[in-house]
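Only one protein chain is missing from this complex, and each of the others stays in its spot.
Chains: A, B and C, in written order; residue numbering restarts at 1 for each.
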Amino acid sequence: MIDHISSPKHNEGIWLWLYKILAGLLVIVVLGIHFVINHAVAPSGLLNYEDVIRYYKVPVIPIMEGFFLVIVVTHSLLGVRGIVLDMNPSQKVRRAADWIFTMFGATAIAYGIWLLVVLANR
Amino acid sequence: MSNHPTPSNFWRWFDPRNRQIGYWAFILNRITALGLTLYLLLHLIALSQLSQGAAAFNSFIAMAKNPVFKVGELLVIAAGVIHGLNGIRIALTSFGIGTRYQKQSFLALMAVALLILFWFGQIMFFGE
Amino acid sequence: MNVEKWKVTFVVSRQKNQEPRLYQSFQLEIDPDEYVLDGVERIWAFHDRSLTYRHACHHSTCGACGMLVNGVEKLTCITSIRSVTHNGGTLKVEPLRNFAVVSDLVVDMSNFYTHLEAAQFGQVASLAQAALPHDADTRSVTDGEFERLVDCIECGLCVSACPSALTSETYYGPAVLAAAQQAFNQSKNSALIHFADQHDGAWGCHSAYECSAVCPSNVDPAWRIMDLRKKTLAYRIKQLFRK
Partner (left out) sequence: MPDQPHAIIIGAGFTGCATAHDLTLRGFKVTVLERGEIASGTSGRTHGLLHSGARYCVSEAEAGIECIDENIFLRKIAKQCIEFNGGLFVALNEADVAYAPRFIEGAHACHIPVEELTGKAALRLEPNLNPKVLLAYLVPDGVFDPLRLALAFAASAKQRGAQFWPYHQVKGLVIDGQKQVRGVRVWDRTSGKEFEVRGDMLVNATGVWAGEIAAMGNTSVPLKQTPGVMVAFDQRATQRVINRLNEPGDGDIIIPQRRMAVIGTTSFEATDVDYIPVLKEQVRQMNTEAFELLPILRQAHMRGAYMSARPLIDSSEEGRSLSRTFKCYDHQEISGLGGFVTITGGKATTCRGMAEKTADLVCQKLGVRAECQTRDVVLSSYRDYYQN
């Protein structure tokens, strides 16, 4: 007998999956807004330092970019985690991978937000 | 190559031989997912130039204007558009919407993706 | 009566005692309206008695004879030779993928059957429950209450074609998830939601739709997996508000 039938592995339940799908859809929405604003606020396309700094002076922009950062990073890491889960890793490998993904995601988000704060205050 | 399921078979995810449209969609989705994740990483690193002031960032942008970078950029846009449009399809079919028309919807969305890419290519290479 | 005969080279995967796979060719003169399984059986009967393959009903009700024919999953008992090769052509026969090979074309499906059993899937159901909602083929022929054997013949073609099943032996695979969907429709047993609600279950599917493409029996496993997702979501949301 295979024991994983009697004890389901709760390595990806419905909520994480649903989050991944919704985050993906939100990425598309925010990316769309990003492009529109990008062209409205900074017609030249944010291709020099001064434009970027001016862009971040609009209060809603750092908030939107921060939100975008969070959903993009989590969506992509959950996706890569899904690929790792497809390889049927052992419990040990899975925990290690989860730890790496969490640390990586947290670092990326913290770093991104720090960058946003720095830019918004210039 | 093993006949029974094993992680080392992963390369066969990307083997489209004898498979149909839905499988092509799966392969494209997985490749673009991995590509975009890699890009996200590079993008975050590149943006650190912003924190180092005007000179650093502007010189980086100048470098990014050479054609090699532009092609790379177009690839990223392609990956984003394909992954995004196909993502909409997967999200909808996952909730049972249009599941029976997954082939048609994939082909239609990829046609849209091509149009969008032409538009981007036009702007990026001939726009200015 | 004149029977058309084709010269066809059957290239058959041979594998004994877990040794590496070899391909052996057999030249057959055969009526193209015979089925691929008939060709394999001819090889056993007239050329090589050591060839092993699974088969039973020869009319697509038992699901034993699934193989790869020219790289594509086929139920060989209903795949005519005419439909997969030409006169003077070759025909490659291999065991299903994503199962361990026992011998030649025979694969070990015990894991698959264990999962099907765990999905509490019965082979006999009422006409309405045996049919797909978007395919009313066998219903409404007559009035009254009838039962029939369900569409899934447990042949494993869908598992062979599934990319998620390539790398994970614990992934339930399309047939089992489709079975859970049907069992849930019948019993509304919430244990089946727990069964589906994990990466080895409904979330391990990556929507490649190959299962439905190769299914010889109108099960449409991909549609059923998506339906199972919807049902799981509905159940979990209801649970949230119940507490």
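Going forward, a contact is a pair of C-beta atoms (placed from the backbone, for glycine too) under 8 Å apart; a residue touches a chain by one contact, two chains touch by 3 or more.
Everything numeric here is computed off the predicted structure, so don't read it as measured data.
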Result, missing-chain neighbours among shown chains, is C
Just one of C:Val12, C:Met109 or C:Cys215 touches the chain that is missing; which is it? C:Met109
Which of C:Leu22, C:Val124 or C:Ile237 touches the chain that is not shown? C:Val124
Absent-chain contact - pick from C:Glu34, C:Glu73 or C:Asp197: C:Glu34
Touching the hidden chain in the full complex, which residues of chain C are there? Just list them. 1, 3, 16-17, 31, 33-35, 38, 41-42, 45-46, 49-50, 52-64, 77-78, 102-103, 106, 109-110, 112-114, 116-117, 122-124, 127, 137-138, 141-144, 146-151, 153, 217-218
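Operating definition for what follows: only the chains that are shown with their structure count from here on.
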Could you give the separation in Å between the centres of chain A and chain C, each centre being the mean of its C-alpha atoms? 38
Inter-centroid spacing, chain B versus chain A (mean Cα positions, whole Å): 16
Junction residues of chain C, two or more chains touched: 167-169, 171, 206, 233
Return the residues of chain B touching two or more other chains; collapse runs of consecutive numbers into ranges. 5, 7, 10, 30, 90, 94
Parts of chain A lying in touch with chain C, wherever the complex brings them together: 1-2, 4-5, 8-15, 17-18, 82, 85-88
Contact residues on chain B for chain C in the complex? 3-7, 9-10, 12-13, 17-23, 25-26, 29-30, 90, 93-96, 99-100, 102-103
Could you pull out which chain C residues touch chain B in their complex? 21, 70-72, 95, 97-101, 107, 134, 161, 163, 165-169, 171, 206-210, 212-213, 220, 222-223, 226-227, 229-230, 233
